[in-house]
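The full complex has more chains than appear here; those shown keep their coordinates.
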Amino acid sequence: MAEIKKIGVLTGGGDCPGLNAVIRAITRTAILEHGLEVVGFVNGYDGLYRGNTIKLDLDSISGILHKGGTILYSSNKTNLFRMPFTENGETVYKDLSDVGVENLKKEGIDVLIIIGGDGTLTSARDFHRKGVKVIGVPKTIDNDLTCTDVTFGFDTAVTVATEALDRLHTTAESHHRVMCLEVMGRYVGWIAIQAGLAGGADAILIPEIPFDINKVAEKIKERREAGKDFSIVVVAEGAKPVSGEMVVKSVVEDSPDPIRLGGIAEQVSADLEKLVGLESRAVILGHLQRGGSPTAYDRVISTRYGNAAVELAMEGKFGHMVTLKGNNISSVPLEEVIGKLKQVDPEGELVKTARALGISLGD
Amino acid sequence: MAEIKKIGVLTGGGDCPGLNAVIRAITRTAILEHGLEVVGFVNGYDGLYRGNTIKLDLDSISGILHKGGTILYSSNKTNLFRMPFTENGETVYKDLSDVGVENLKKEGIDVLIIIGGDGTLTSARDFHRKGVKVIGVPKTIDNDLTCTDVTFGFDTAVTVATEALDRLHTTAESHHRVMCLEVMGRYVGWIAIQAGLAGGADAILIPEIPFDINKVAEKIKERREAGKDFSIVVVAEGAKPVSGEMVVKSVVEDSPDPIRLGGIAEQVSADLEKLVGLESRAVILGHLQRGGSPTAYDRVISTRYGNAAVELAMEGKFGHMVTLKGNNISSVPLEEVIGKLKQVDPEGELVKTARALGISLGD
């Protein structure tokens, strides 16, 4: 095996608490344990394309362990295998991955550690297929990557959502209201169901289980009859009504307050107000879930992932992605990970637990 | 002066961290210090109207100091001096305050402590004018009441908004974005300016200073030229463009992401994306600012207010509202407080400080 002397790092996709902790662990392990050089590509694959790098040494990663975001910045959409260009007024796509390969050679980089979600890791696999020595580190705030129990950032997102639920509870109770919190999760309901369990939600609506708003309304009415005239509903942004239709169409004319119907939580809120007769309000957490300081849990996983990525590189396990299984760090070929979606099992233990506790899944 | 034996308490208007701490301090002071009885009216003035009360003793207020919301619940809109009824298909308003007076007599309540904002305290004053022995406790999360330096709940709201800004900062930086945070304040910019100062905002838009979106855009461009290609904008919900118009009208056709233009922060965000050319995102904090556990600061003020309200009652200072001036608890006649709005002074020290630090106020 050719000796490894220099490692490159890039972060792709949306930001995620723990990215800096991964970068720090990679850099420290590479330098202190293996005497390697480390450079980071700026703005994800865009930096790989432009050859835009910064040196990563002990100074440049000092004090970043607890910081959100990524010191290497990110570029959500750059895909070197399919770069868009305008020719004769039309968008055409070109494979410019060779430019990336060339830039790695120019920089003398032996191994490229790529930290990202499914999209970013798809390119990682494609670079590996082209012969680039690649190690993947899974990153998904939604927790939708297979082959690993969990990834960093997810615990922080659940924590932020749970703190929000704690705050909304008292308002809901004091004002006899339904409070609907929209959390991230376009395709999966992991944040919704875990935050919902942690925050004592009464209904949890996730993409994996299409909901019937009348069932949710029934649940809230039941509570009302039992003397609890307030309810908390957690809605994943990708939750969908089973019929594709909601009660309130687009403008709420019969409500004293103007209600914007821009997100699913606002739809759900408007419908519940109409169906149940309790005041209902929606809050959309949005970017609050993905920024800021990672939880202790995420900092530990991130640090272990970064360390493991360098160790995988030293062992020559190229094309692999770091994974966490139980308490053990291991790895899996990127080929096995890509293009799959880890969804909440509608018949699984988490959902069953929610149901057993009396939480409505909207079905 | 007739002896006081029994005190009534009610909380009106939107919920506010610290309400329970006030109720607890009133109850403990009344019982332990003065041997009084205490009852609470349920759902604010609605409870006064219906004679709906619960006994407040040491047990019922145990463990509520740190809890958000109000154990007495609240009714946002009930005004006994102007109750709406439908007669012949039209809404007519009747003064049913005598029902409240009657219920106080029935309950044997000597003094009524009313905790609320301008609306709630207006009724308090009106009851005082009718001869009811009333003490007011100021409550406004927006900090818009005059005659007192500050009220409880405001510090918690500023804290929640500042934590949100801390989280948004790292996303903004990692993605070269403009992040716009909408905070409470329909008529006043107190939360916006304090959270903006505490959270390191680059622009703060408040109702007191109509903004020119082009000026905000210039500020962000300036930062970009100085190498900072991200910015944080805090927008009070009541901030208004100077011309009344925004750049992006109602649907953002040229953005890759659908942007809802439902609140002022979304308008500001859409405009800035167009004017500056950086991705821009909006987050609306909404109810997260008014629920949940009060800060230590708010718990201390609330406790002092509750204690002081009972002391004012014992001193016979009816028709007065508790105030905080510097470190001192004092009081002022409700007549002097009602109907005034404490706004941020556009020429005052807070605004000047913001400007001196290089923060744009949008003008």
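In order of appearance the chains are A and B, and numbering begins at 1 in each one.
In this section, a contact is a pair of C-beta atoms (placed from the backbone, for glycine too) under 8 Å apart; a residue touches a chain by one contact, two chains touch by 3 or more.
Note that this is a predicted model, so its numbers are computed, not measured.
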- line: Taking the full complex rather than the 2 chains in place, the copy count reaches 4
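Methods note: only the chains that are shown with their structure count from here on.
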- line: In whole angstrom, the CA-centroid distance of chain A from chain B equals 34
Message: Going by the contact rule set out above, which residues of chain A touch chain B in the complex?
response: 14-15, 19, 67-70, 73-74, 76, 160, 163-164, 166-171, 173-176, 179, 260, 262-263, 281, 283-284, 286-288, 290-293
